[in-house]
Every structure is written in structure tokens, then in C-alpha cells.
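Next up is a structure, given as C-alpha cells.
A single protein chain has been omitted from the complex, and every remaining protein chain is retained in its original position.
Let's look at subunit A:
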Amino acid sequence: MQSPVYYALVNPNLSILMNMCFIFQRITIPEIMKDEWFKKNYKPPVFYEKEDADLDDVQALFKDSEEYRVTEKKEEQQPTAMNAFELISMSRGLKLDNLFDVEQGFKRETRFTSKCPANEIISKIVKAAKPLGFDIHKKNYKMRLENVKAGRKGNLNVATEIFQVAPSLHMVEVRKAKGDTLEFHMFCKNLSSSLEDVVWKTEEDMQETK
């Protein structure tokens, strides 16, 4: 089959590449990215996060420093206690963003309460996240879940942390650390259906206007 005439006016390498796209089997994106024509002057996109996600604590957690390891040992017994004022600050009456009544898009973090022991919560999250294609890094009651496959804005990274409100009540925070917010939203939906027997109240349950 003859290439259309206009291809002849273009860089022959591009022409060959385009033929491969349309004529032979459909070339894949990764294959295109390996092609010489494509690689010329190519700069991979860097995805900037608009919001200021505070990643300091997440980064610090996974830094392999000796001194950090030593102090962590002491805290291995219990999850961090949730301060009463932190608990109070979750009230819907203090969420003045609602005055603006704006479509603020999908949430970048969520939380749920659980009556299960902290270790059980951890293992259930691990069990739920692994089949979804996530790598798990764990340090005490904090975890970093990373999607092995890159998504729309790089690899989705999720940070989770368990707080103890009372011996029988834990608060689990699930936060997007990196990546596409919609993918994070889908991840949370999948996670919550796998964690049905662990979750006591979701954030929606707690914020329902009675």
C-alpha cells in the first residue's frame, strides 16, 4: 500500500513511524516512546501538584537514617494517640470551606473509624491494596502504598496512618501523597469495599446531616 502523498514531504523517519501506527499492528505508547524520532529533544513531563501536600512527614518516615530508627523503636507499641483537639477540629461546623459552596473536586484525603485492633487494620489494608497493584512500605502504624503502574499523573502514592482515639477506637487517615486525584478517589472506593468488616464509620457517615 502506498503511503499518502503528503507523508513524502515530511521527515522520512516520522513517515515510517506513522505507517507503523496505522498500517502494521497498532504500535503502543511505550514502543513509540522508544523510537528515535520521538526521543529527539524529548523531555518527559513533570507533574506538578497544585496543592501543597505536606510530604515532609511521609518523606521523613522512609528516610533510612540511623537516629530515626532508634526513636521509632520506642513507639512501636501503640499507634499515635489522637489529640482531643484534633478530634474536635474534624467537626463539620468548623469546615468554613462549605460557605463557598464550590465544586472543589474529588477529595485528596479521607478517614474512617474502626473498632478493630491497629494490627488487624494494617493487615487488612495490605491484603486489600496488594491485588490492586500496590507496593507496600510499612513503618509502625504508617504506610505508603505505591501503584506499580504509572497513571495519568505518574504513579499514585497513598499515605495511610492509624491514630488511636481510645483503646477500642482507631481513626485511619488515607491521604493522596502523589498522583491523580480521580485515581485516588477510585482507589478509596475499591479499598472501602474490601475493608467492609473493618470500617465502623466512614467520613460520609460521620458528616451526615441528621
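Note that in this section a residue touches a chain if its C-beta (ideal position, glycine included) is under 8 Å from a C-beta of that chain, and two chains touch if they have at least 3 such contacts; residues count from 1.
The rule is short, and it goes like this: contacts and distances are computed from a predicted model.
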Missing subunit (named according to UniProt) among the choices "Histidine-containing phosphotransfer protein", "Calcineurin B-like protein", "TATA-box binding protein" or "Response regulatory domain-containing protein":
"Calcineurin B-like protein"
Out of A:45, A:93 or A:131, which touches the unshown chain?
A:93
For subunit A, enumerate the residues touching the unshown chain of the complex.
51-52, 81, 83-102, 104, 113, 165-169, 201, 205-210
